[in-house]
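With one protein chain held back, the other chains of the complex are shown just where they sit.
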């Protein structure tokens, strides 16, 4: 394929994928966090790094913040800093898993005082959203239990609903709450929002501004994730994506790294269901770069999303429908696979150049010397990680 | 524990677990179905066998039918036959997976004529329900696809909703529809109702008489099933259970055989959520006895449910709550495990005897010579299986 | 990529993938086997269909037989029939799972008489191998148990070893035994050869002519299959592949259909370890075509193996090593992915044409009218399936 159809290119031109500020800090496993020279030491440096991704790809115009990791004195200053670098501040992510009070829950805690504290934290996030101009408050509920009997599953669910409602009511008119679900971790026996059904059931009781966040790494083995994408779009409740990938239990690898075909199927259903470049369905990365360089890791990820979106858009919808209707299994699968196996990279490289972008953003970034520069500049201080 | 508290016994006295007629026919894998001498050749003989389970346990007063496997000329005769044996006819299970027309779907099929046929089959089931006095129409949707691209996931979901609505509207005032979900099989890439969320989303649009059926064997590895029990009870949509067990992908082993502790946790949440001996939450077995004797296999299963219910009811609720509230993980878990590890069998044996039942139903049935009798009597004819 | 390097093409030219005769018969699930017009009714017709795959692809010069499904009076006649159609008879697959005697095991059975029968069956298979000129005896051990306690795991393992030894000693000098492992099914609690370790431990005690057969669909979720490929090649014990694919528990879909990238990784390790076009490492399909047409299903499968082998051979080994040695994670991954994302199909089409083959074997076969012809011709008789 030497060129891509205009219909595809016009969609790709609109594509925007939010980056997580924490992808630029150090991360690791419970066993070890490896540091890297040049790792940002504050939100300003994280945003500077994130802006690099956008500079080389024009795909990542916003950066999500994590509170309290990204708390600053003056969000106007941070916002201005981002704008100067060509990006905007995006989704605000709350954190209710790193205070000692939250050992046994936050929004679900038995103790009303702890719940109150967790709700207040979300109020603070909403205040920050007003300051940053962010639309979405993302709640990943790292709550649950490790042993059967430890927790009252039902009571927690009810308290969760009450807490969420309180937070929801504080939202501004143009703000949304997206509730992420996760199969397991950091709790190991039960998590309070383990599956899309629970997130859906919870947000459905809140109102139109509450939506489900689908993290592609948060499912049981064998789960058909594109089916969930289809269903949530059908129900009008797919609020956002956290893109990443996983082989087994790790959920934060570079998007598309573990199963490119799954990413293709997901993006096909996104397009099929009207979720592409739909403001209601935010695209975001949620990744950790434990062993690879962080900025190029993010560049690789957004390019993977872009390339796979192009492939998904190449599916010949008419031929596919015809084969499906006639029950021709092999023909339908062939139409589908033909798009997947098409090498869109040369055409995308050309198209990038035509827009004044580097044909090969990975190479261009590597050649820029930025990594060497920050390694030299960012000396002293404490490197950012999941606790800072 | 030499005796069980009256509060426990009074619950156990009410317990009723429906048996599936097909458990008494031959079953097997795609590789081989092993037959057994004495296997029923028609619905009357299946019900006779099912009645044996109730005779020895007083736990299984109803028998579910599968249409068309259990079609008879005159359901009054069948009903009378059942009543003479001390049991009643129960849930009607539809079958939309064994006609050639259904190769690519039934209620979801691209072709309106096939959907119509499948809907009409459900209408016939409803007619039979009127004849048999059955309350529940259980729909297990064996529909899906084997290859990506083969099917239009979204279109099928919409058609499913339309088909279900049509069936729902035909229900009598006292009848219900329960929609079963299944993670995979017989379709291998996608199933149209793969998870509780989908079943819930579908039945929620229909009305109060539509509920979710939870089959304990139909989940992805690692799924916390008791959480789903809790959630569906909380949402008021847990209509029925299909009890069985599984180690990996087989879902039709004797209940409690693979993971007794999981069964305990499930039954604890049933009791916790008010689902025990609640007419809205039907208990049923869905099992195949591929290598073991069928009637004792079913006796074993209902006894396993009974014994585990007793254990679940022994959990010291007050002590558990106190430990949960205080965040004493080990104490809470200990209260929980104490009930699980309690050997309720001697007390149950005594209690059975006090009610005129055999202390050891398995031994009493074995001693009865029934298996030898049917092996001698049921000569000739075609043994029932999943296709008859 | 308009052309493929000669080094790649010369490997592809040697590639041979054995077809299973049973792929051309009907197959299905425990719930239903859907038939198709034109399905072969005997081994001769199966081989005729298999030969079509080779005609259009030049990739499938041999056909594996399954005994007793493919028993004939005179194997010389069958062999001549195959040769006339341009193919040869290949691996002989034994069957010890469809006799009533084998309900509780065959080579592992408690009863020496049953073991003897199963061993004799393998002797018969070896006799057939002499008649057909087959090298490999493939043993898939469909043995195990459904319930804890049912079987003496250890005793079975010891008996298995004794039975295998007896069979092994009967092998001719140029014959081999390959032992397949399978995670589960048709037994659901334990299988007697569940993993590569067990197959390896068993064949290691037999001798050089005993090898492991790796079926790509027979692993637990999340298993890194290419690692096992690497390990078995390293240990000199990878005897053959059964190629297919699976999403969850189904293991007999078209190869590469579920996870093309996994197939790529597997073939990369095959090449890396010297297993490509190595006579010691037989390539074979093991698939069922439940809902799709069988002959084109097999054509699609061998093409998928061919295309993915081409991609695996395109990995720039030198660049990869350089990146690995330097710890450049992203560069190493990029080299790897670059090969995977390369669209080799146009170059392969051209190459096929240059060898007198159709550029698009699927289209050429469809245009041939063969399916219509056999549907018209093969009227009456009993269609072949897993029981015939």
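Some points to look at:
Should a chain be cited, it is by its letter among A, B and C, assigned in written order, with residues numbered from 1 in that chain.
Quick note on the criterion: a contact is a pair of C-beta atoms (placed from the backbone, for glycine too) under 8 Å apart; a residue touches a chain by one contact, two chains touch by 3 or more.
What you see is a predicted model; the values in this text were computed from it and never measured.
Of the chains on view, those touched by the hidden chain across the whole complex are A, B, C. The residue touching the chain not shown here, chosen from C:36, C:333 or C:383, is C:333.
Between the chain not shown and the residues C:36, C:150, C:166 or C:368, the one that touches is C:150.
Touch with the chain omitted from the figure is made, among C:24, C:97, C:168 or C:183, by C:183.
Although one chain is not drawn, its touching partners on chain B can still be listed: residues 1, 221-222, 224, 247-249, 254, 257-262, 291-293, 296-297, 300, 307, 329-330, 333-334, 340-343, 345, 362.
Interface residues of chain A with the unshown chain, by the touch rule above, are 27-32, 34-35, 97-98, 100, 103-104, 142, 145-148, 150, 183-186, 188-189, 221, 246-250, 253-254, 257-258, 290-292, 386. In the full complex, chain C touches the omitted chain through residues 103-104, 110, 145-154, 157-158, 183-184, 189-190, 194-198, 200-201, 219-224, 226-228, 230-231, 233-235, 261, 265, 269, 272-273, 315, 320-321, 323-325, 327, 329, 332-337.
The rule is simple: only the chains that are shown with their structure count from here on.
In this assembly, the C-alpha centroid of chain A lies 40 Å from the C-alpha centroid of chain C. Residue positions of chain A with contacts to 2 or more other chains are 221-222, 224, 261, 329, 333-334, 337.
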